[in-house]
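Of the protein chains in this complex, all but one are displayed in their positions.
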Amino acid sequence: MRARVLIRPKAGILDPQGQAVERALPALGFSGVSAVHVGRLVELDVDDATQLPSMCERLLANPLVEDYEIIENA
Amino acid sequence: MSAGAQPKHRELGLTDHEYDLIVTGLGREPVDVELAMLSLMWSEHCAYKHSKKLLRRLPTEGEHVLVGPGENAGAVDVGDGLAIAFKVESHNHPSAVEPFQGAATGVGGILRDVFAVGARPIAVLDSLRFGEPATSQRSRYLLEHAVAGIGHYGNSIGVPTIGGEIYFEPSYEQNCLINAMAVGLAPHDRLTSAAAAGVGNVVVLFGALTGRDGIGGASVLASAELGEGDEAKRPTVQIGDPFTEKKLMECSLELLDRGLLAALQDLGAAGLTSSASEMASKGGVGLDIDVGRVPLREADMEPFEIMVSESQERMLCVVEPGRVPEVLSVCEKWEVPATAIGEVTDTHSFRIFKDGELVGELPVPLLVDDCPLYDLEPEPPTVPLYVGGEQQVATDADPVTILRALLASPNITSRRVVFEQYDSIVQSRTVRRPEQADAAVLALPVLSVATGAGGAPIPAIAVSIDGNGRRVAVDPRAGAAEVVYECAANLACVGAEPLGLTNCLNFGNPEKPHVAWQLSEAVDGLAQACRDLEVPVVGGNVSLYNESPDGPILPTPVIGMVGKLPDARRAGQIGFANAGDRIALIGEFHPSRDGSEVAKLHGSAPAGALPAKDVSAIRVAHSRVREGVRAKDFVSAHDIAEGGIAVALAECCIAGGVGAVIRLPEGLDPFGEDLGTAFIVSGTTEALAGLPIIGAVGGRDLIITDLLEVPISEVSALHAGGLSALLS
Partner (left out) sequence: MKFGVIRFPGTCDDVDAQLAAARVGEAELLWHGDRDLKGVDAVVVPGGFSYGDYLRAGAIARFAPVMESVIEFANDGGLVLGICNGFQILCEAGLLPGALLDNESLKFVFRQVQMDVVDRNTPFTRNCPPTLSIPVKHMSGRYYSPEPVQVVLRYAAGHNPNGSQDDIAGVVNIAGNVFGLMPHPEHAVDPLTGSEDGLTIFESIRAAVDERVRVA
């Protein structure tokens, strides 16, 4: 099964990448942009989807500072 | 690809005449894989068609030379059984298209050249040139991303970036210059040749998997002027991975340390084709390669794609059959994929197989030696090639205004905001970091508690990279010579004597007579200066066709020079140090305004003439500074370069955080330039006895009597903020 894991910085932690992108878009002429955050995407084929949360907790994300979202059959 | 009306060979950049030579040489028409290989090997970038004859004018011999031009990197002897290998290479065209990866892979490529000869890379330096940052967002973008790319690669692989230069001129707007230099250290007996040897020996490809990176890339890009439609060229830019190269480097050095290799070569422009054919040519042997055995990153790659792929971080070696298992085992330890892909034969043929079936066969000499070399047809330009810019400073501005403008100008202002993105201390050799002295200084022995015990000298090397475009445009012959003198002057300031140099010649389209003239004159000037200072050329690179619809770039030779100093503890520094120290001006100094930074600020085009040089006076001045620094007579030493003596004095004050009171010799132009000839040194009255004294260190202002007075705190801030003001 193909799964997709989205990893995002936890709310409340300074996200300078998100801020940099949020500053850059208006400079290119795009208005009405806010609340930008930059994270990571991991895509993988798995035989056993029940292992995904454990993969996220141990390796794919750092739960102290990141939230993750698992999308199955992506 | 363009419409089918063009014959294939022309699409690949070969002229009809060249194609005819190929057909004659082969005795038949080439098949696709052969044509692809030939088109790359016969490109300007690989074959140096327009420059090879010219480069033969450069002096390449010297008592310290261990390896001259022709190998992956040149090398000089630095004593104690040690060699320093070094080379500079350009990556201009790929960087204009994708600056981060272009600059990163430029660093990766030159590092591989250095460890391919068996030297552990110990330093990187970079010479960068862009359009005007104040007015060009594109140039700011290129600068920012090229710097990030250099930092990314150098920092990740653990090689310090210890020096460099950055210049801005409108001429480089469409054609930025990214020249990367690497320096490596090896015991003499680990220096390795790329010559394939031993019929029956196995050819092993190791490193990253092969994909479609750069197919039709670097070589072809470098052989054509950049015009409209560059976006379509983006897919062919190579992507670099410094982590893979770190493992590859450690693996290669261990293979050499264990004596497991008969030959080693890196894969660069034109990938497997150039790497393998050059190995065969140097060894006077043939090679059989089976592309079916090359480990691929992408499915269904055709033989020609595999042969010309420029996927990064790959090396080729030749191994005696009995030692192959050991080689593979070392590669496995370092997690580096390695595969036997062919063998050395006694034909002079390069045969390409696909899973055992012959798909191409080329005589090695046809690939490597028989590319026609062209004579240039130089003619001096009949019209001015370059225009002046906007006037930034009025011609009647007062000296304080001019000094402030120069110190804040992009070509002179501090580069701290750039070099703080580079690790310049990893490997624990760095004795002089950026901005501390005019050249970088690296200790040669591994530093332990015992090093230098009892005052024993600690041998060191010094490295500088210097180029010029504006002044070479004024007079290519004198300007190119001046670059060599200036580079040597930088070495003298830290107490180093030059051992050898590497050069990168960045010019426009050599098929145009005025560019051919610039190139020819510059090579002659370079050659003369090398003879004058007895510094041989041990290797280098040429980048041509740097041209846009507006014309050629400023003719820009870039020199990387390596020197030696006997004791790292006596390395020189720029900054004045002690109130009361005297300040002296050393050298025959005849500054003028043509081609100077102040003339640029006044809106002048590069034109006129450069000051005549007295070579024996230059040698005397360099020697005097070198000896004074080594004897610790000179607390500080700094050569007078862009901006003239006023700027040089300000730089010494800023670096030392202290002022000075100066009286310049009568009639001396404070902002005129005469590079490579003169120095500002400071020291006690006794130490400077007999030298022309122009002032003393002290106070908190730079005071040049009857000319200007500025607080050091103010000019420090100006000098510190020039680039960051433009980049934020």
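Worth pointing out:
Should a chain be cited, it is by its letter among A and B, assigned in written order, with residues numbered from 1 in that chain.
Just so we're on the same page, a residue touches a chain if its C-beta (ideal position, glycine included) is under 8 Å from a C-beta of that chain, and two chains touch if they have at least 3 such contacts.
Here the structure is a predicted model, which is why all the values come from computation and not from measurement.
Note that the absent chain touches A, B when the full complex is taken as a whole. Between the chain not shown and the residues B:Ser424, B:Asn490, B:Gln528 or B:Ser682, the one that touches is B:Ser424. Touch with the chain that is not drawn comes from one residue among A:Ile13, A:Val33, A:Val46 or A:Ile71, which is A:Ile13.
For the options B:Leu82, B:Ala134, B:Ala148 or B:Ala617, the residue in contact with the chain missing from this view is B:Ala148. Considering the full assembly, B:Leu447 is the residue among B:Leu447, B:Val620 or B:Ala720 that touches the omitted chain.
As for the chain not pictured, it touches chain A at residues 13-14, 16-17, 20, 40, 59-60, 62, 64-65. Against the chain not shown here, chain B presents residues 148, 151-152, 155-158, 241-244, 246-247, 334-335, 419-431, 443, 446-449, 452, 458, 568-569.
Operating definition for what follows: only the chains that are shown with their structure count from here on.
Mean C-alpha position of chain A lies 40 Å from that of chain B.
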